[in-house]
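Here the complex is missing a single protein chain, while all its other protein chains stay put.
Coming up: chain A.
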Amino acid sequence: MAEFHLTTPLTDADTTQLTAGDVVFITGTIYTARDAAHKRLMDLIDSGVQLPFPLEGSIIYYVGPSPAPPGRPIGAAGPTTSYRMDSYAPRLHALGQKASIGKGKRSDEVKAALRENMAVYFGATGGAGALLSKCITAARVIAFDDLGPEAIRELTVENFPVLVINDTKGGELYAKPDLAAVGLD
């Protein structure tokens, strides 16, 4: 279990050195998008329109933050469950997205896309929304303002802590449930 400090945008050299279980601190710019925003990104790609942010080397954070109280750049901002974005992720990875940040399991299709495109899946601590917001120093909506919490935001992050859940070589961090211990198989 190694520790890395990475700066965005990510390169192949950044991602291929990572192994499931590594701790990574991200500094730079990351983009938020969850269910509704992903659907719209697909529509933009289908119609050949330029996306609101450069996908090349990008990190997409699956989050719908709570509203920013006065004097803060953002409200609570922990990860949302990633599998809902599984149907969109392979296409985005093929177009240059290098990493996503979320929580929970990914589909086999996403894991294959990670291997093919030298991309990784990071996990952040679910439910630690107040804590994680401390590493976000600036936030602004860059697309789909009407989606409210689901709008696409550009976040400036400093040492944002994540774990490598799925790496570029097919490694996965999540524990395999011990079915035998409870008499199931």
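Rule of thumb we're sticking to: contacts are C-beta pairs under 8 Å (C-beta built on N, C-alpha and C of every residue); 3 or more make two chains touch, one makes a residue touch a chain; residues count from 1.
The working rule: contacts and distances are computed from a predicted model.
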Name of the absent chain as recorded in UniProt (options "Fumarate hydratase subunit alpha", "ArsR family transcriptional regulator", "NADH-quinone oxidoreductase subunit H" or "Phosphate transport system permease protein"): "Fumarate hydratase subunit alpha"
Touch with the omitted chain, as defined above, among A:13, A:49 or A:182: A:182
Positions on chain A contacted by the hidden chain, ascending: 35-36, 63-69, 72, 75-78, 80-81, 83, 103-105, 123, 125-131, 133-134, 147-150, 163, 173-175, 177-179, 181-182, 184
